[in-house]
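Just one protein chain is left out here, and the rest sit where they should.
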Amino acid sequence: MNKLKLFSTYFILSIATLVSLFPFLWMLISMTNKSVDVSNGRLLPGTHLIENLKSLFENYNVGSALYNSFFIAIVATILCLIVSSLAGYGFEIYRSKGKDIVFNILLLSLMIPFAALMVPLFRFFGGVSQTIPFLGINTLFAVILPYVTTAFFVFLFRQNTKMFTRELIEAGRIDGLSELGIFIHIYMPSMKNTFAAAGIISFMNNWNNFLWPLVILQSPDVQTIPLLISNLGSGYSPDFGIIYTAIVIGTIPTALVFFFLQKYFVEGMSGSVKG
Amino acid sequence: MKKWFLLFSTVLLIMALSACSSESGSNSGAEGNSNTDSITAWAWDPLFNVAALELAEKQYTQENKDFNLKIIENAQSDIVQKLNTGLSSGTMNGMPNIVLIEDYRAQSFLKSYPNAFYDMSDYINEEDFADYKIPPTSLGGKQYGVPFDTGVTGLYVRTDYLEEAGYTPEDLTNITWEEFIEIGKDITKKTGKKMISLNPNEPDHLRFMVQTAGEWFTGEDGTTANIGDNEAVKNAMRVYKEMLEEDIAHINTDWSSRIASFNSGEVVTVATGNWMTPSIKAEESQSGKWKVVPVPKLSVEGAKNASNLGGSSFYVLNIPGKEKAAEFLADTFGNDVELYQKLVSEIGAIGTYLPALEGEAFNQKDEFFGGQKVTTDFVNWMREIPRVNYGMHTYAAMDILTGELQNYRTGKKLEEVLNDAQKQAEAQLN
Partner (left out) sequence: MNLRVSKSLIGWIFILLATILISLFYFYPMLQAFILSFKSGMGASLQFVGLDNYIRLFNDPVALIAIRNTFIYLIFQVPLMIIIAMFFSVLLNSPNLKFKGFFRTAIFLPSVISLVAYSVIFKYLFSTDGLVNEFLLSISIISEPIEWLMDPFWAKVVIIIAITWRWTGYNMIFYLAGLQNVDHSVYEAARIDGANVVQQFFYITIPMLKPIILFTAITSTIGTLQLFDEPMNITMGGPGNETLTISQYIYNLSFEYTPDFGYAAAVSFIIVVLTVIFSIIQFKLGGERD
């Protein structure tokens, strides 16, 4: 019985893996083929990988784009984890009517499509450029700032805090920890699942972000990977082999971040105390 | 778990430090835009428009040693978004000095942002350029755009398939779309190959079909919808539907499958702009099997076997550096005959500057097209392109027609289709 269950689990997971990975296989194959073969739908690996890599790196500043993308994704993710977890914790643990109202208002900010905010936001950063140029238009910080906190992550941390065992807080207070100390020494370690999940999502969102970097960044030296990929397709006769090479390179970091952070999806401290 | 916090703060610190150092680097780039010493240009397609700008810069700097052009490559849709966001926010911060805009969109930009573009009337002579390029690039008697490439259309044909079915390229020369369909049915029957590849979700063929008749989806003023009683639109819709119904059309769903349709040898003909040539030549094994003939016309009075698809022009933004940018464009694309020779011979771009449309480079035989003088032919057809005002709403009108085309295919009557499209356009376009 148990064996059957395990077998069917593996079976279902293998099918799901196949369905999930098929496009990646296709991408990997395409990066080894010539453009013509890619558009003709060739499904066999070719011999063009080195050429594709060479012409990608020779003609485009992939290194700088990778640096910019990493910089944006890492800084935004770290700041986002700190600011959002503090807020999510604050809203749930120190719950009050006033804070609930503030929380509901914050959620409202998620409900408008970003395209509608772009023009006013651009004007705002145009103003910033006049006074604080290093935060203004055409800087990486202008890309990061709107994503340091979004209501999405505050909401995520708040919902997860609902599953956090409050007795631990009392225990911490008895041990003489400060309120911030409790957050750092008790809450953060026991919520590492949530931090890992939020870290993955934030990294991914910032890494793949397109619309906002597109309008706020102008010069090639601040270009990010998604912008570079978009430019690769800008021609009437795009080179699909090179495009897929860039796409694969652009996909690897997020996949790795996930793989390393998913290890933290293990039983947290709060679970073992809960009864 | 201090480890986590420690890790966070260390990484943060490192990033902050490296940010300071890198920011100083990128900042100089930001200043470059407003700095009048260097001129920035936005364009799409590295092998075509960007390459053309690079050639122009090379020519120009021979005489103007301290001129410095920074060309920034962006996809066309990206440029449209960046430009709209920037211009409508009112901050000219970060905008380029020179920008390439597709002719279909030009009027919309010129009218939406009245003071954003610099008048080029004093720098170039509009009569030097192909007639059909002038309505989209000028407004209120002022010439804003420097007309650049032509989107002259042609019908690329596979000679081997034609032969197999007992036809020659001459049989497809100067024909109407009705004749095209008749021949297509026969060829498809005999060879098993589809005659043409279409994407009903993006029926760009309708655009150049309608222009063969010198008509457009909006009237002379560029805003009034002109669909309901427009014989050309009616004719084009009917032809388009018939190609789908007679089963002579291969269906593509996007750019790459469109390119695949001819690279893989699935279709007999490709009707499109001359900028498709490099994509057709990309499949080297098909060398010698292609020819280009004039694009079919609509059977409407006055229609010509010549039309345009796409094509774009350069514009100067009204920001510091405008004079410098204007002089550069005037001295290169507005004047330099030699440059146009190089554009043809080095990147295969055909301009619309009339004094420079002949000479060595234009008379080359192309072995891929069986020795045909392709460029000469395209230039001759270009002179025939009917002059049309693309107006303000090309893409909005196209979306309305795309929606109605779907209804038409599923059984709605053509008169109703056009009337409904007209009504919808009148409500939407103003």
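In order of appearance the chains are A and B, and numbering begins at 1 in each one.
One rule holds in what follows: a residue touches a chain if its C-beta (ideal position, glycine included) is under 8 Å from a C-beta of that chain, and two chains touch if they have at least 3 such contacts.
Because the structure is a prediction, the values reported are computed rather than measured.
When the full complex is taken into account, the listed residue touching the unshown chain is A:G90, out of A:G90, A:G126 or A:P220.
Considering B:N74, B:N97, B:T212 or B:S257, the position touching the chain not shown turns out to be B:S257 (whole complex). Residues 77, 80-81, 84, 87-88, 90, 108-109, 111-114, 116, 200-202, 251, 253-254, 256-257, 392-393, 395-396, 399, 402-407, 424, 427-428 of chain B touch the missing chain (whole complex, contact as defined above).
The set of chain A residues touching the chain not shown comprises 6, 9, 12-13, 16-17, 19-24, 26-27, 41, 83-84, 86-87, 89-91, 93-96, 99, 102, 106-113, 115-117, 119-121, 123-124, 145-146, 148-152, 154-156, 159-160, 162-164, 179, 183, 193-194, 196-197, 200-201, 204, 208, 226, 229-230, 233, 243-244, 247, 250-251, 254-255, 258-259, 262-263, 265-268, 270-272, 274-275.
Just so we're on the same page, only the chains that are shown with their structure count from here on.
Our note on geometry: chain A versus chain B, Cα centroid distance of 36 Å, whole angstroms. Interface residues of chain B facing chain A in the complex, by the touch rule stated above, are 1-2, 4-5, 8, 11-12, 15-16, 18-19, 22-23, 25-27, 29-30, 32-33, 44-48, 70, 72-76, 78, 81-82, 85-86, 88-91, 93-94, 96, 255-257, 259-260, 263-264, 275-276, 278-279, 282-283.
Here chain A touches chain B in the complex through residues 35-36, 38-41, 59, 67, 71, 74-75, 78-79, 81-82, 118-120, 122-123, 126-127, 129, 133-134, 136-141, 184-185, 188-189, 192, 195, 211, 214-215, 218-222, 227, 230-231, 233-238, 240, going by the rule given at the top.
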